[in-house]
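Note that one protein chain is taken out, while the other chains of the complex remain in position.
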Amino acid sequence: MPASNFHVEFSGVGVRIGMATILRDVELTVAPGESLGLFGANGAGKTTLLRVVATLLKPSGGSARVLGVNLDSPDRFDVRPRLGLIGHSPALYPELSLLANLEFAARVSGVSLAAAAEALRAVGMEQAADRPAGEASFGMQRRVEFAREIMLQPDLLLLDEPHSALDPSAIELVEHIVAGVLQRSGAVVLVSHDVDRVAPMVTRTAELRGGTIQ
Amino acid sequence: MNSGFWRQAMAVARRDLERERHAGEVVWVTIPFGAIALLLVPLAVGINQDVLSRIGTGMLFVVVMLFGVLTSIRRTNIETPPQRDAIALLGIDPVAEFAGKTAASAVVLLVFEVVMAAVAVALYGIDISGWWWMIIVLPLTAIGLAELGTISGAIAASVQAGPALVPLLVTPLAIPLLLGATQTVENIDPDGGNLSWLVLMAIVVLVLAIVGVLTARPLQETR
Partner (left out) sequence: MTARGRLAWLDITAVIAVVGALVFAMVSPRVESQGDSARMLFIHVPTIWLAYLAFAVTFVASIAFLVTRKLKWDLVAGSSAEIGVVFTTVAIIGGMIWGKATWNVYWTWDARLTLTAVMLFVYIGYLALRRAIPDPVARARRSSVLGILGLVQLIPVHFSVTWWRTLHQTNTFRPRDIQMDGPILAALLVSVAAFTLVYAALLRRRYQLAEMELEAHRAAAAAEGPVAGDAVSAPTIGST
């Protein structure tokens, strides 16, 4: 099979959780340098689709390739370091300081601690570096998660409702990060229910309705 | 076992110990809870000093085992689903994660054991003539319990009833550690019997390490 030209290549993908059909017959491709905005009402399956792309949820049917790797193969573990995901609830450890959270990700990924501090500065959070994540606001935690993606430079960045809890300057920051990923020939998939707000950072849009892409 | 493996294992161990240091769950909850259990025993069986000094070592290890299990379901050892997703996407080696988590838990358990031992000596007037064995017994018990806790924690991870299940999974399998620890320290067999108990404990620790390493990847695939 020739190497895939797409960062995301889904064909006939379905997801069932228990008895419920969440997604069916999803056809989706995202090319390098492309930023896809995925829209849909509450419960349309946007987050589920994003988790499948992130290799965290196996599709129950269809063929799915991410960064050239079939999600059915054990190789899907190997593409994980090349993926970045910012989900809609924060993934930081509440007991650790904001900087310590970044440093943990740096150590696991083999990135220098200086890069962690630098990324925290880049998102304007160096003043709060020693604050425990549990005592930081949702918006501050989101900024730190963006700092993690600046530090790790993923080839495929997945964003779930990137606007929630962010002030205008942080939204500019997200736009900047998205532009950076695209410049490196990476790709972005972002999920939102607000078409207008994400318009500046997407190159293409798709709507999820009835469990499939319309 | 390249440098990446050790770097990741150290990062995980460091993360867990830091989280525990800030949360203080073991210091402020598990240790007082264990100490009060040691205090309850004389209230239930009577305060005959001979009886207490005789059962003291045994009670110590029963408490270490039953309450030590609580450290493997402590809040700072359990990840929320978003945290699990994030660490999965960092591309962590599951064996390194097992090693790091186990190392951190073993340190926490060792602290717990030492404090419990001091409380037991104070409350029960235990004859501590055989206690120099503790230098080996306590770390072996801590490592074995930590391994069991990490494997069971991974088995029960993201299962709704998971935290309730872990003690049931760990405790019966910890029996060789309980027997090994008490039999070594109580010095029942002066003809070198202690040594065979220590060897048994060491084998248990080794076998659990092998099981943990071999099953780390299949367990990772569940997420």
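As written, the chains take the letters A and B, and residue 1 is the first residue of each chain.
One rule holds in what follows: contacts are C-beta pairs under 8 Å (C-beta built on N, C-alpha and C of every residue); 3 or more make two chains touch, one makes a residue touch a chain.
Worth saying up front: this structure is predicted, and the values here are computed from it rather than measured.
Though it is not drawn, the left-out chain touches A, B in the full complex.
Residue in contact with the omitted chain (choice from A:Thr21, A:Asn70, A:Gln153 or A:Thr205): A:Thr21. In the complete complex, the hidden chain is touched by one of B:Leu17, B:Leu66 or B:Leu219, namely B:Leu219.
Considering B:Val45, B:Ala122, B:Ile175 or B:Leu195, the position touching the chain not shown turns out to be B:Ile175 (whole complex).
Residues 151-152, 154-156, 159-162, 165, 168-169, 171-173, 175-176, 179-180, 183, 188-189, 193, 196-197, 200, 203-204, 207-208, 211, 215, 218-219, 221-222 of chain B touch the missing chain (whole complex, contact as defined above). Listed by residue number, the positions of chain A touching the unshown chain are 16-22, 24, 40-45, 60, 208-211.
Assume only the chains that are shown with their structure count from here on.
The part of chain B that touches chain A in the complex is made up of residues 4, 7-8, 10-12, 14-15, 18-19, 22-23, 76, 80, 82-83, 85-92, 220-221, 223. Across the interface of their complex, chain B is touched by residues 51, 54-56, 74, 77-78, 80-81, 83-85, 87, 89-93, 95-96, 100, 104-105, 107-110, 132, 152 of chain A.
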